[in-house]
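Read through the structure below, which is laid out as structure tokens, and then see the notes.
Missing here is one protein chain; the remaining ones are kept as they sit in the complex.
Labels A and B are assigned to the chains in the order they are written; within every chain, residues are numbered from 1.
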Amino acid sequence: MSKTWMVVALGFTLLVVGHGIGLFAAPPEAMMGDVGRILYAHVPTAWVALLTFLGAFICAIGVLWTGKLAWDAAMEAAVEVGVLLNAMLLIQGAVWAKPTWGVYWTWDPRLTSALVMCLSFAAVLVLRSLVHQVKRRMTLSAVATILFFVNVPVVYMSVKWWNSMHQEMSSPETVDATMVLPLRIAAFGMLFLAIGLCMARGRLALARLRREDGAPDLPERPQALDLDSGAPHA
Amino acid sequence: MSPLPLQAQLLAVLRKDLLVEWRGRSRAIGVVIYALILLLLLSFAIGPDTRALQAHAAGYIWLTVLTASTLLLAQSFTNEVEGGALEALLLLPTSPVALYYGKALANFGVLFGLSIATVAFGVVLCDLSLDGSPWTLLLVLALGCGGLAAPGTLYAGLTVRTGAQQLMLPLLMFPLVVPSLLAAVKATALCFEPDVMGQLGSWLGVLAAFNAVYWALCGVLFIKVVDE
Partner (left out) sequence: MLDGSIEGGWGYVITVYGFTWFCLVAYTASLVTRLRKDPDA
């Protein structure tokens, strides 16, 4: 257990350092000025969100391949942490967009596919709460996770095509050398933090799943009362 | 009894499903009527401005087809489950491949019919005129419906006994079909207006790729899932 919290603490520490440098020591961005410092919060969140969902995808394959609860717990954790990071990145992005692009939202391929990704995996979490049978829930959410993850690049490409008639919004693609260091530190910070949070959340999920697996199954569906037959009903 | 060859099994499943659909055709007709009413509602929501309707007709048509498709797809496996037929089918030497693809093709057929009815109604309501070959339009409709049938059949099978299928099927399908929807709407729109920049080909390409990926992937996943 303490291993988990050490990873989390490491993550937070690196993040503090990365953000600290980014906010106070690094130079302001050439075009955006100080608003460009949002980079150190936004970009690590985006990278790690995608990596977390990749982790969920791998766990989903593990679920289908082995049927073991541990994979299901890890998948549940990764999806939840991923959705958190994804929601964060969308809001960070919207706030960043207001001063730089003038609007909160555009149909930029990255932003749009991030939104679809967030809603998809949020749907997986909802699905998990709707299905009460452990085996069925595991299978359904694994299949959905796999399909939704495969969908991410497809959505990205199609929105890019869809948008190609309109002007692409510019965003900092190349990062200045002086900004690379805090960005990298913050990215590693976010990565360790996400791993630690997944470990913790996974533990919680596994405990719950083990308890559920031990409990008797709920009936399939409530049986309609048969009042006409005259026979005593169950 | 040795199992039939794969194509024969597939055709048997396809034929059975279409026959069942035909015998219960009042339900399918009901879904078509639902779709037409939905299209009407969308048109009312936009208003009687013919130009606005024409500009976005393709969008309304596909939204209608998508929404109605969940109703059609949901009952894909219901017939099997009630009466324990699913277990019976799986005990028989029916390969899961044949089961999935047979059902998916049957669903595709019904969806295709639905889309034709919806487009026809849309042409009338929004005063559209075809620019180019009707075969191209049919191809677009076929590819669009294919993109719905493949994942829809898989998800229908997975959610059939969960009790909250009405909510789950749309939640699962809608985010997945975003690329297909984009491409289908764009391609459909280009069938009704002059394709000045020659984009129809690339949208058809997107649709074809989407179909190729999902017909293959969903089949694989179905086989994996059924092996329990």
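By definition in this document, a residue touches a chain if its C-beta (ideal position, glycine included) is under 8 Å from a C-beta of that chain, and two chains touch if they have at least 3 such contacts.
This one's a predicted model, so the numbers in the text were calculated from it and none came from an experiment.
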The chain left out here touches which displayed chains? A
Given the contact definition stated above, which residue among A:32, A:58, A:157 or A:175 touches the chain not shown here? A:32
Given that one chain is not shown, which residue among A:60, A:74 or A:197 touches it? A:197
Any idea which of A:54, A:70, A:88 or A:181 touches the chain not displayed? A:88
On subunit A, residues whose C-beta touches the chain left out of the figure: 1, 8, 12, 15, 19, 23, 28-35, 37-38, 41-42, 45, 84, 88, 91-92, 95-96, 98-100, 193, 197, 200-201, 203-204, 206-208, 210-211
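Heads up, the rule we're going with is that only the chains that are shown with their structure count from here on.
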Go ahead and note the Å separation of the Cα centroids belonging to subunit A and subunit B. 29
Subunit B residues touching subunit A in their complex are 151, 154-155, 158-159, 161-164, 167-168, 171-172, 175-176, 178-179, 182-183, 186, 202-203, 206, 210, 213, 217-218, 221, 224-225, 228
Subunit B-facing residues of subunit A, complex: 64, 67, 116, 119-120, 123, 126-127, 130-131, 135-136, 139-140, 143-144, 146-148, 150-151, 154-155, 157-159, 161-162, 220-221
